[in-house]
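All protein chains but one are shown at their positions in the complex.
Up next is chain A:
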Amino acid sequence: MGLGQTLCACLKGLNVIALRKACAVLMVVLVQILRSHWSLRRLSLGGGAEDVEKPNDVTGPVSSSEPGQSESAAVSSGGPVAAPVSEADEPAEAAAGGAVSPPDQCDEELVLRPLRSGDIYASFQFRTQWDTDFLHHGKKVSHYRLFPKSLGQVLSKFSVRELHISFTQGYWRTMQWGQPFIPSPPGAELWVWFHNTVEDVDGNWKELVNVLSGIFCASLNFIDSTNTVQPSASFKPLGLGNVTDHRFLRYATLPREIVCTENLTPWKKLLPCGSKAGLAVLLKSEKLFHSSFHSQAVHIRPVCKDWQCTSTAWELRQTLNVVFDIYTSGQGKKEWSLFKMFSRTLTEACPLASSSKVYVDVTDNPEGELFDLSPVTPLLSTAVVLGDRRTYSVYDLTKKETFGQLRSLNLVLRWKGESGDMLRPLLHAERYVAGFGLQTGEIHTLIYNNHPYRAFPVLLLDSVPWYLRLYIHTLTVTSKTRENKPSYIHYQPSKDRLRPHLLEMLVQLPPHSVTEVTVQFERALLKWTEYTPDPNHGFYVGSSVISALVPSVVAMDTNSTQERPLFSSFFPTKEESSYFVRVYTEPLLVNLPTPDFSMPYNVICLTCTVVAVGYGSFYNLLTRTFQVEEPSQSLAKRLANVIRRIRGVPLL
């Protein structure tokens, strides 16, 4: 994609924009172009045969501490999605703690976001940081305090640079709930960046998967080469280090994985306080699994130890997201409380945690017209989360006055107004299988750009199992009934029983449009031992992943009359102009042609009989030569013929 082409396209887009907005938008567009161009160059580098970048030591001075460059690094790598508040809320604390901070520390927080549908979204985040070096050879890390030893050993044994694992039960309903803080696909997802000194990446991956399977009590051991891919662009490291050689990346999903208490318990055991104190006392499985959505994740990555980034630390971030449903929680009262959600109240912070906070999103409720929140807190904090400026009430659990006289904190949230619709999310996607019959089908992926005037590019990643044979020549991308040519396509065909299809595309979404990606496939007939025990259930195809830098709602608001000073609102600031979003579509359930397994014996008998009888007789009839049988002649005639032959007269 040439820079000039992009400029032309953008300038075309400019014609329709009101002049008043033109200036600001031009700026945004320019930034966008530079970014996409830059990241594309990086993509092509990463996709090439040789990685040009030198392997750099993690512990060495990392140059990305310079603000501008770190921004662009975040752009290509996906950016910091998580931690909505912590950066904005306590930068001073982080900066101050740089020099004399203890070797490890942990923080815990809970964000409650009341959703307009009446549901409530609770997001736990537990962060443990430890400035040690697992990857240093020769020096074995053996003394663990807050960081879980089981994970630390895994990191050093398999030379893992980054590890992201999530277990999700349910599908995040973007249209009703907006964007989650940390997105995850239904089932299990695992993606790992290995250190670039690893030689046998596949071997390490295989062992790692089995070890994790044991640690999290999950069927991760079903991850093998048939469902592992190496995305070239969609999954960039979120931590330090700008390795882009995707030979060291492995990505796999298990859409069928069912998440339940047996996965929650080992997850809780990784917490510094277990489930004994702090926010973790709320994590009772009988309530967490009485919900519309449940997702738990573990993210491990190297981060800067301080703001100068002179040395690195390891960050373990455990997140748990859950959405409670107002309807199934019953009794008709539109009211939420900690006790109702978790059947527990908070009495103390985790003694090991350096900070422990509860945030409640009160953005839509500045005057208390939507809901009542009690107890009231004077502490408010604002932050730009997912491109939107949000306001939070903050409850600091390390302070005694938070708990009041009852010595327990039970947040109560009473809905007053009618529940309404959420603001349409700027980006969402859905996917389905079209057609009927068991021979062919078509996968449709719909990507919605609901932004009124901005186009933006998205990266689409599709990993389809080999038993759906994609007809890649039928791949079409259309938006607004016109063909939309992807500027970057990375396709790796499948190999039967060895590896899945991998399709990555960079697609520009026109403003206010639906982009439809379709590809036809043929359903393969499996060998009879390859069917699952329940073949008529169907076979799963994992979610496709859409990664994008979405123009933020704040940037949309160019004639903002909010309390921002005039001088700050002309050019949209960089970090607010767009934000990184990852959207997962729903997985697909596809039926393959399935033999009737209930009567193999009958079938075998019948077939053998038919073949034996039918073939035998047919063969016999077809190969036998038929001859006209001469009736035996009488003696007189024979004698007459002999005489005639002698005379040379024709025979009788």
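Please note the rule applied: a residue touches a chain if its C-beta (ideal position, glycine included) is under 8 Å from a C-beta of that chain, and two chains touch if they have at least 3 such contacts; residues count from 1.
One rule holds in what follows: contacts and distances are computed from a predicted model.
A.B. asks: Can you work out the missing subunit's protein name as recorded in UniProt? Choose among "Glutathione S-transferase", "GPI-anchor transamidase component GPAA1", "Cytochrome c oxidase subunit 4" or "FAD-dependent oxidoreductase domain-containing protein 2".
C.D. replies: Not shown, but named in UniProt as "GPI-anchor transamidase component GPAA1".
A.B. asks: In the full complex, which of A:376, A:622, A:635 or A:651 touches the chain missing from this view?
C.D. replies: Of the candidates A:376, A:622, A:635 or A:651, A:622 is in touch with the missing chain.
A.B. asks: Tell me which residue among A:444, A:469 or A:512 touches the hidden chain in the full complex.
C.D. replies: From the options A:444, A:469 or A:512, the contact with the absent chain belongs to A:444.
A.B. asks: Using the definition of touch stated at the top, determine which of A:536, A:609 or A:633 touches the missing chain.
C.D. replies: Reading the full complex, the residue touching the unseen chain is A:536.
A.B. asks: Provide the residue numbers of chain A that touch the chain removed from this figure.
C.D. replies: Against the left-out chain, chain A lists 169-171, 173, 175-176, 186-187, 255, 289-294, 325, 327-328, 330, 430, 432-438, 442, 444, 534-538, 540, 586-591, 594, 596, 598, 616-618, 620-622, 624, 626, 628-629.
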